[in-house]
Every structure is written in structure tokens, then in C-alpha cells.
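Below: one structure, written as C-alpha cells.
One protein chain is absent from this view; the other protein chains keep their places.
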Amino acid sequence: MNRNQRSAKADQQSLSIAVVGSGGAGAITTGTLLLEAAAKQGCYGILTRTVGPQIRGGEAAALVRVGNAAIDCVGDGFDILLAMDWNNVDRLVAEIPLRADSLIIADPEQGKVPEAILTSGARICELPIGELAKSVSKGRPNMISLGILAELLDLQSSAVNAVLEKQLSKKGEAALQSSMETVQAGRDAASGLGKYPLPVGDAAGGKRWLITGNHASAYGALRAGIRFVAAYPITPATEVLEWLSSGLAKTGGRLVQAEDELASINMVIGASFGGIPSLTATSGPGLSLMIESLGLAVASEIPLVVIDVMRVGPSTGIATKAEQSDLNIAVYGFHGDAPHLVVAPNSVADCVSTTQWAVHLAEAMQVPIIVLTDQYLGQTKSIIDRPSKVDYKAERLTTGIPTGGYARYAITDSGVSPMAIPGTPGGQYTADGLEHSVKGTPSTKAEDHEQQMNKRQQKISNFNYGDHWADVEGTGSLAVLTWGSTTGAIREALRKLKQAGVDDIRLLSLRLITPAQPEKFTAAMTGVERVLIVEQNHSAQLWHFLRAHYELPKDAEVYNRAGPLLFRPGEIIEKIKQWRSA
Amino acid sequence: MNRNQRSAKADQQSLSIAVVGSGGAGAITTGTLLLEAAAKQGCYGILTRTVGPQIRGGEAAALVRVGNAAIDCVGDGFDILLAMDWNNVDRLVAEIPLRADSLIIADPEQGKVPEAILTSGARICELPIGELAKSVSKGRPNMISLGILAELLDLQSSAVNAVLEKQLSKKGEAALQSSMETVQAGRDAASGLGKYPLPVGDAAGGKRWLITGNHASAYGALRAGIRFVAAYPITPATEVLEWLSSGLAKTGGRLVQAEDELASINMVIGASFGGIPSLTATSGPGLSLMIESLGLAVASEIPLVVIDVMRVGPSTGIATKAEQSDLNIAVYGFHGDAPHLVVAPNSVADCVSTTQWAVHLAEAMQVPIIVLTDQYLGQTKSIIDRPSKVDYKAERLTTGIPTGGYARYAITDSGVSPMAIPGTPGGQYTADGLEHSVKGTPSTKAEDHEQQMNKRQQKISNFNYGDHWADVEGTGSLAVLTWGSTTGAIREALRKLKQAGVDDIRLLSLRLITPAQPEKFTAAMTGVERVLIVEQNHSAQLWHFLRAHYELPKDAEVYNRAGPLLFRPGEIIEKIKQWRSA
Amino acid sequence: MSMTAETVNKPTPADYRSGIKPIWCPGCGDYSVLLEITKALATLELRSEEVAIISGIGCSSRIPAYSSCYGFHGVHGRALPVATGLKVARPDLTVIATGGDGDGFSIGGNHFLHACRRNVNITYIVMDNQVYGMTKGQASPTTDPDWDSVLTPGGTGIRAFQPLVIALASGANFVARGFAGDPAGTTNMIIEGIRHPGFSFIQILSPCATFRPDQREWRNMVREAPVPFTNDPSRAANRIMTDDGFNIGILYRGDRPPYETGRKGTPRDIDTIAEEFSV
Partner (left out) sequence: MSMTAETVNKPTPADYRSGIKPIWCPGCGDYSVLLEITKALATLELRSEEVAIISGIGCSSRIPAYSSCYGFHGVHGRALPVATGLKVARPDLTVIATGGDGDGFSIGGNHFLHACRRNVNITYIVMDNQVYGMTKGQASPTTDPDWDSVLTPGGTGIRAFQPLVIALASGANFVARGFAGDPAGTTNMIIEGIRHPGFSFIQILSPCATFRPDQREWRNMVREAPVPFTNDPSRAANRIMTDDGFNIGILYRGDRPPYETGRKGTPRDIDTIAEEFSV
């Protein structure tokens, strides 16, 4: 699927605002309300939250970026930093680059602006946020902050009031009234500070969604027909499971909380053996525990979906931050030869359709599939265009009542054999992780092993994946290759370069990681002489994967960096400039 | 280490004998005694056993190959097939290729020679094995069989008697007497059948060992200083653990039987954290379960050794047969970026020194290492030259009593930081799988992550692995690249080709799989224009690994096949001929 | 066995056997257990296509393929989660999990605990031979501490795991101990276990002829439990903790309602659900 339909504007503009404060100060609430109000006014945007290691009460920042067209990455720097206090802000500062023309709003009561912030040379404007809050009965500093930002951004009162009403619907009229007054106090205080007008798109009017990638994946799964989920919580994947818990309840599906990931993957295998499209979601540590049983699903040809919301590794790593470093384990992490699928959405919006596609692929080929997203995609709240309906469904090739000897693992042209679902008379067989004959009977013979290995490989090699295998955008003799969430920053970089007249670079963002598609790749790369591979991990996993499975131009370079600092478009532009002139 | 010191003879000869029979017939005993007697007479040789799926009482074959120089692979065909009966022999027949000039010895009482055997056109000679056994009091058919083979091979009575004495030492004089008589009856019966004289080397006289690869690995580990083992049994790795159980008892070490592999790997981590060199052994399914905690060992920098005795995958696969298909999981099967080591011995004898080296490497770099052997290496009984003493030892860089703030994960030139062993005052720290600062304090900062990732990578990239990284043999513009047990058949093929005047092929057998050694590789491949990669798995894992991590000549071809049928030298020769003329 | 409309006769145990010949050693107790399971299915007149037998890895875990039901021979230790997923997703099926003492109590111990707690309506049959048969004779959790093996010479020194007590303490709803060599009694407890709602656990002493020849003696050691079953778990636990491991019979029948697998909800239109995302 070529994604050129995505909303791109000739003059895309965006504005980045960071709201920081220690736990309880409500920085995240301020940011969320800001984003929602901007959405009401027709903006696109994202909110990423970055928090300290504390479970509760630690420092936190809401990083909001709003604009007049789809936003798929963090920006290059922040236009406004609003600090309710400076508590432990040094732990977050690397994520909030400021420029000399940025505006810092700080409460003088909270002490001096920290050195690390001062070095930016940004304009500092002191406002007594705490004081102002106290001036309103039950007023809270985060509502003052919202008011300040609303004023700076020219947010319409109607939009702000609408989100406040929704937010405070359960708290009663008085709370709402107080909040609105507090917001107004903030507006008043900021009236002289100048304007950072919101780059507004068309009014949303039901055409947009506000969604995280985790919810988008969950929704895509449900839409494709997932009706059983086994769950073991893990950051940053838990919300996929939590959303599906209620989603399944509403659709007649079922969710079981498992004792661990060994159990959850095997519950999924059992349910899918029973004919029910099944899924689980996890992150690196959980995926590691599922490896043995994923191999069982390959051998016994049980379709299932595992969503891996990647975080920084190795081991427990950094649970709350993104990295693209589970490519290796997803592709290669099985013992024995175990052909299976790996796909990766490359934007929050894409989480819907790629997960939906993943369910379809798993069921169509009776194979386990791993969907690689990451903490950025999974937990970023994003304003997206309402996803169009795609019709990928869970459709499994099953038997009717077989006449004559049923062979579960029969050799067929496609490599996919009709599967008997328990309950079907005459279809009885034993699914087995031992090597087996076409009937499923355990076998130690070389010929049976070869036959079944060929079948397992061919069914995924021969499948027609259509255009959805990658997003290919642009033409030119240079190409940037990437995958997953890194795609967002590259898209923006290439768009900006194009505006600056550089139009010889194409983008190839791989959605189908394995099996490799060498023919499609060659076609997509026709005319390309040099490639730059961009990825967010320490060992250049994508680059090595591409070397192993594709023919790359000799002139190939990799630009990789471990997490958790996300690539910013400006960095990519810098790198591309340097690379072009090398 | 260049292995050219291995005993190679100008005119290497060998003889292959298969002894088959259903459970209880004692085919394996016949084969074992035959091998041991041949060893006494100065032969080299191997015994591989192939058995049916039954736990006990199924068909079984002892495949013996003896010769006058080191034997590291199964031969091209069998000179003699002795069948005590034909029960289910069709399940084994693919492993016992016969030629028109082979000799089949069969007991007419056991029915007709099966079709699959007849097609070879081999000479059939009927001897009443069962009858003959009954002619001696307490005579057993397997001793008749031993006698027949002793006669055909011109085995000295002194050698046969010596092994019988050892075998029956506990059964008393009468049993020994009866066996010796039965053997004699077998000799008498075979006296007119012609001779297949044993290709005898120098008399062994204590210069040789009779050992399996599993025992060789276990012994190498003990020699290097392993003193703690956690065990969970799995075919075909159990013998490593079993041998170490008694080996550790004799050296003051300790073994714990764990409840599963999740426990065993973590017990190993705990013991190694305590300063004791530690190991476990497993096969594919168990390795899969260890993946998460292997990542922990990488992050927390705990040295440990896992021996993976590979069997046919995926999933449970074929537990009793060899395949080289765990390369991917061993190299790439971790979530996140997790630099670690993988090595692979390439002969039974090499299991000793490579495992010893592995312990040394793990300890020297404070890193987990996976040693990949396979069922063939692990369970083949092999007569080898007594291994020379190499002095790889477990030597860990530890702290004395630190003065001043001790930083467990300090940045050093080598990347290896002195490790405080519990008990050391002032060295207290917390080992952590969370990303951390140099002190081990959990950190979510990008700079700490980058610093620690660099350290983890550099300590293994900068290490000097010496010559032991690969066996490079021969010169020429063609090269065959391989690893592990497949090396044996290739060595033999190349030797035969050389005898036939083909001497432009070099062999490169990779012992250090990861980290890759591109500089050494380039040096070793100077002048090579074409390469053939040979490996025993379905998806060409080594080939893809080499593509990803090395610069191969453009003209590279892969010759791979899934297990369990082992490569035979003749097949390699055929392939090489075809490849050369392509 | 496929029971089409024509099959009107009462099924026989043989109807529940596949044609595959077991790999077991002569004299293995598992032959009897296989027979007892098929007898129970025949007595219950279950349609073989509506029964699924799920196992892990081990000699005993080979059972599914020897039956004519749907079967799943999974990986070592994970029979119970596979069975749980299947039963929750497909409450209409009769789901039986089978396996060995190593599979169930060593590597699979955690699932055992949680399956007992969760109380999904499945029946779990463990063929306990107090040894790892398939890997050729190592100690399992139920092995006596002084049983000698190559891996643990002189014994593990670790006291034997008490499966029935753990089952009771974790909440299993039906607990029984049988002996492979007691076909009538064992068949009956399998029938009752399948009938009983919730998680039913049946430990069957099933001798390993090859690695535990001493277990031939079991025939003379087992006896019917002197008192009938109770529905008081702590009384049942107390009895089992103090017996010698050879009292056989149904020991406990609980009345906890099984895990609620019937949750349906009125299926709502997916588009309606998605409205929550709309700005």
C-alpha cells in the first residue's frame, strides 16, 4: 500500500510545547487538554509523555507538537517550555531541546532556571503560576498553565471549554467553573507575552481520531476478527491488552490474564487450535519467554499474532522508552529453522491497518506473526485522520467434513493445508511440535522433515503480499531505507528537503520484514545508486538484515543510534546533507 | 589455532560397518565392542547410533567406521551390514547406504532381506546367527555377530578379549567364558567369507581416547575451571550434565538439578555472580527458554557458558538427530542489542579445547557464551588422539578491596571492568538488568545507555581471539566455508580431492561465530575468488550470517540441506566438482 | 472415530484409539492409562471429535496421537495453558490434559498451580512414574530423595513433591489418585473427573518398566483410600499429607463454580466501539 494518500500540505507547520512539573503538578493533564483542544480546532498533533523512574509523583513532561498536517515524529526543538517547577528536570532535559528563540515560562517561586536549560539562550519569562492558581478558589497550577498556553497559541475558548467539560464531567459544575476561571486567569497573565499562533488545519468535525498506537493496534486486531486474547501485563504494551479487554467483552470475545508469558502464548495456541483468531501483546522480555512456543506454532502450523511493543534493551533495559532493537529476535530468535512472519507499522495510524493485515496474514497462512511497534508508537497520543476501512479479515482455510483419510499437513500448491477445527467429525488429528508426516504422525525420517520444512517455507514465500510490503515514496537515485517509527522523522525530513529543492531521494519503509521480498525490492529500487539505512538501535540490525536478505547497492551507509532519544527531522536532514556530499 | 597438526595420513583408509537389530538384540553392544577392540589395535574410528522412536526395545543400528587416521564424519557407504533381524529397518535404511560391493550378513531365520536393502545389489551372505548363539551355553546373538565381524576384519583375539573382559568384569568369569566362546563360534562361521582387513594405525598405547563430544565438552569445561553446573535434562545434551555431575564431585564443584531451564540459567547467573565459573548444557527448546536471562547476563555482565547440543528443529523436531539450525537463535535470539559470544567446535576432539576456550572467553570478558555442538558431535563415540593440554583457564578480572567509590561498570580501555565478588569489602554493588550508570544505578538516560552499550560491544570487539577464530587449511582461489560438525566431511572430501590432484581449494571452518572477525577473514581469504558455503540446515543460516557480517566474493554459492541426514564426503566431492565446473 | 448419523451403537473404547502404535516400552503403565481414558470416553459416549486431548513432552505425553480425538502434543510443560486457552475459547469441547510428573510438576509446576486456581472446566491426568522416562532416567519432583541416578548420584536429597496437596492448596475442584493397574477404579475416576465441573486433577501412579523396575511392587502397595471423599479441602489435604502415597480413590470433590467462560455480551458493531476515538 502506497501511503501517498496521507494528508500532506504544501506548507506544513508545527509548534512544539513542553510542559514540565513534578508529580501531582498535573503537567500531563495540561498537555493532554492542550492537545485535545487543538484537535477540536482542526489541528493534527502528538503528545508524548516522558516521566521519571518513579511509579507516581516523579517529574513528568508532556511533550506536545501540533500542526496543520499529520505529525508522525517529535520536532526538532521546542517553541515553548512551560515549567511548573524544576524538580529533577535534568533527567528530562535531553528530550527537550530549546533554541535561542524559544520561550521559557517559569514560576519564579520555584527557584532559578537550571543551568542545563539556560544554556539554550532562550527567552525567559517569569509568571507566578502558583500564586495565580491561589487567586482562584480551588484553582490549580495546571489550569493556569493551560490558560497561559491557550493565550499564547490563540486557542479558542470554545475548544478549551469543550475539553474541560468532557474532562470534568464527573466532577460537577463547581469544579468546571473553577477550572474555567483558572484558565482565564492564566490567559490574562499571558496576554502580553506575544503570540505563537496554532497552525490550524480544517476543522475536525468527526474526521479525526485521537488515539495511541497501542489502542490503534488493539482496534485493528479486533476489526480483523481477533476474539481471544491472553494477557500478561508489561510496559509499554499493557494498553493493547487493556483496550482489548473491553473490546472483546463488547464483541463476544474472551480475554484471560495468564500467570506469565509462557502461559499466555500457549493459551493463544490452544485457542487458535480451537479455531478462534487469537493474539497476545508484550514487550522484549515477554517475547523472549515466548520464543520456544512460537516455534511450536510454526511446527504445528497454528496461526497467531504477537504484538511486541519494543522498549530499550537488552534485558529489562529502559521499560518506558522506545528502541528498534527487537528486529533480530523477531526475525531470527527461534531454534531450528522456523519460517514465520514479522511486520512493522510505521506510524500511529498505520498501527490500525498493519495489525489488521497481520491477523489476516497469520490466519491465511496458518503461521505465527510478530507485529513490531515501539513505545513511541504505542504510547504517543496522536491526532490522525479517521482510518479508512480496509477489508483484511481473519479467514482460515478449514476443512468441511473430510471424506477419506484427512491429512492435516497435506502438501498443497500454496503450502497451506486445510485445517480441521475441533468439532469437525472426521478431521481428528494431533497437532505436533515433533516433526511429522502429512498426517501429523511423528516421524524421524529425513524425507518427512524436508517435505514439511519446504511446505512451511513455501507457504510464506509464495504468498502474494501486494503493495503493502513497504511504503515507497518519491523517486531519485538516492534512497533512504528504514522501518517502523523512525519513518516519521524521515518523511518529514524528506518533505522539507523537497521544499528546499532536493528531490532525488526516495523513501523505502519496510512494513513486511520477513519473508524478504527481493523482487519487489529490486523493482522499487530501480535507478537507485546509493542508500542510507536509518534505524534506532545500537548494532544496526536492519542494515545487517538487509545485507543478508537483499542485494543492496555497493554504496550503502547506515545511520543508527541506540534509543531512547528519538530521531528528529533536523538530525536526519543534517545526516542526509552530509551523506549526499560525501 | 591451525589444526594441521591433526593426524593425517597419505593413504587414509577406512571401513564402515553397520550392525542392526531390534531392541534387546544388542546391536549397539556389538558395535561398541567392535570399536573398542579396533581402538586397542591402533585404529581411529567412530560409532554413531541410530535408534527408532521407542524409548526401549525399538530398532537400533550401530554405525561403526574405523580407519588408520582420525575420522570425523560418517563414510560414503557401508562395507558390511550385519543384520541380526530386519525389524523396522526401513526407518533406518536412509542412513545406511550400501554399494554393489558391500557385504550383507543376515540370519535366514529372520525372514527375507527387505526390498529397500536389496536394491543396492550388495552380496548377501546368510549365516544362522540365532542358531549359532544357541549352540553355546548362554550364548547371545550379539556375540556371534561380534565374532563374525572380528573374523572379517582380522581383529586380534587379544584385543577382543580385552574389551570383553572390561565389559563383563562385573558379570563374573562364567559370563566372560561364554561370551568368548560365542565370539569364537561367530569367527568360525565367518571363516570362509573373505577378509575386510582393518586399516590399522599405530598401536594406541595410551595415546588415544575413546570419548563422545558431550563428554569432551564436559571435560573441557572442567579443565578450564567450571565449578558450578545447573542441569535440566534434555536429549541430546544430558550426557554433558551427567558427566559433569561426577566430574564436579571429584573437584569440589557443585551441580544442582533445576526445575526447568529458566531456573537452570538463573542458577548459573547466581553462582557466577558469586565468583564461581558456571555452566549449563541444553538443546534448542531449552536454549529458547534461556533467552530472556541470557540477555540479563549480557546487561549485568555475568560470565557464563551454555552448551547447546543442536538437534533437528523447529520446536521439538527430532530430538535424537543432528542439525545445524540453532545458529540464528544463538547469534540473534536476544531482545534488544545484546553483544555476546558464540563458538562452535568442529570435531569431537575439538569439543575439548573449544569448550575450554569458551570458559576462558566468558570469564575474560564477563559475557555469556553459547557453545554450539550437535547431536552428531555430542553422541558419537570417537577414537581421538589424546588431546594436548591447552592452557585456557577461567581468569576473571576481579577487584581487590577497592579504595574509594567502586564503579562496577566503569569504562575501561578494554571494556572489561573489574568485578567485585561478594565477600569483598567495599565492592558492594547491585548487578542490574535495567540500564544503569557506571555504578550500576538504574538510569533512563540516553548517555548512560550509549556508554554501556559501547562498553558491552567494545569489550568483545577489541578482544584478541588469536588464531583460534577459525581453522584455515590449504590455499587456492576457491574456498569452502563451513562450521561445526559439517567440517569433518569437508575435510575428508578436500583430502581426497587433493589426492586426486585438486589442490586449489582452501577450507575455512569458523569456530568463533560471533563477534565476526572481518579483518582476519579478509586475510584468510586473500586470493579467493569463489566460495562455497556448506551447512546442515534448511534456510542457509550460516550463509545469511556471512552475507550480513563479512564481505564475500561476489561468486558465492550455498550448499545446504536440513538434517538429519549427515553430509557424506562423497556428496561434498560431487558438489564441489559440479561447482568448480559451473 | 467419526460418529456420523449412522453410528448408533454405543461406542467402544477401541473407537477412541487411533491406528498409531505407541512407542512405549513393554510393560509401561501408560498402556493401561490409555485404555482407561478410552474406556471413560466410551462410557461417557462423548463424540471423539468433540474431545481434545492436550499434552506436553514425555513418554506419557505421547497419548494424544494414540487417541482418535483431536489432540495437541505441545512443548514440555505447557499442556495446561494450551488446554486452558482451548477450553476458554471453545467451551463446547471436552478438554483433557495429560502428561507426566516431570512435565506437570517440574517445568510445568507454575501452570499447575494457576490452573488449579483458575478452575477452568478441564480434566488433568498425570501419569506419575516418579522419573523422567523419556530422557532416560533422571529424578522428577515426585522421586524419593534417595533414588540414585547418574545425574544425581545417591539421590537428589530433596523431598518429594506432593501433587495432590498442592492441587488442594491451590484450589483444584476434584482430586483423585489412581493406579494404572486398577482399570475399573481408574476408569471411574476419569469419568467422574470429566463430569465434575471445574478443574479436575487425577494423579495416576503409572510404573516405568524401564527406569523404575522397582515400581513393579506398586501393584502390592496400593489400596483403596479408607474413607470416602470429602468436600473440605483442608481435611482432604490433611489426609493426603499423612498418608503414604498409596491410598487410591477420589479424595476430594469441591463445589467452587468453574471459571466463567460463558461471558458473551451482546456483540456490538466494531464501528460503534471505535467512536470513542473520534475527536
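By written order: A, B and C. Residues from 1 in each chain.
Assume contacts are C-beta pairs under 8 Å (C-beta built on N, C-alpha and C of every residue); 3 or more make two chains touch, one makes a residue touch a chain.
In this text the structure is predicted, and so the values were computed from the model without any measurement.
Trainee: Touch partners of the unshown chain, restricted to the chains that are shown, please.
Mentor: Even though it is not drawn, that chain still touches A, B, C.
Trainee: From the list A:Gln41, A:Ser145, A:Thr238 or A:Gln517, which touches the chain that is not on show?
Mentor: Answer from the full complex: A:Thr238 touches the omitted chain.
Trainee: Thinking of the whole complex, not just what is shown, which of A:Ser246, A:Thr399 or A:Gln458 touches the missing chain?
Mentor: A:Ser246
Trainee: Just name the one of A:Pro53, A:Gly476 or A:Gly570 that touches the chain not displayed here.
Mentor: Going through A:Pro53, A:Gly476 or A:Gly570 one by one, A:Pro53 is the residue touching the chain not shown.
Trainee: Which of B:Arg223, B:Lys321 or B:Arg530 touches the chain that is not shown?
Mentor: In the complete complex, the chain left out is touched by residue B:Arg223.
Trainee: List the residues of chain C that touch the chain left out of this view.
Mentor: Residues 106-110, 113-114, 117-119, 141, 157-159, 161-162, 165-166, 169-171, 233-234, 237-238, 241-242, 256, 259-260 of chain C touch the chain that is not shown.
Trainee: Can you name the residues of chain B that touch the chain not displayed here?
Mentor: 36, 39-40, 204, 206, 208-211, 215, 219, 222-223, 227-228, 230, 247, 249-252, 254, 256, 258-260, 262-276, 278, 292-293, 295-296, 300, 383, 386, 401, 420, 422-434, 440-442
Trainee: For review purposes, identify every residue of chain A that touches the missing chain, sorted by number.
Mentor: Its contact residues with the unshown chain are 52-58, 231-235, 238, 241-242, 245-246, 249, 255, 257, 259-261, 285, 315-316.
By definition in this document, only the chains that are shown with their structure count from here on.
Trainee: Between chain B and chain C, what is the separation of their C-alpha centroids in Å?
Mentor: Centre separation, chain B to chain C: 38 Å.
Trainee: State, to the nearest whole Å, the distance from the C-alpha centre of chain A to the C-alpha centre of chain C.
Mentor: 42
Trainee: For chain C, write out the residues touching at least two other chains, lowest number first.
Mentor: 73, 75, 77
Trainee: Show the residues in chain A shared as contacts by 2 or more other chains, in ascending order.
Mentor: 292, 295-296, 300, 432-434, 442
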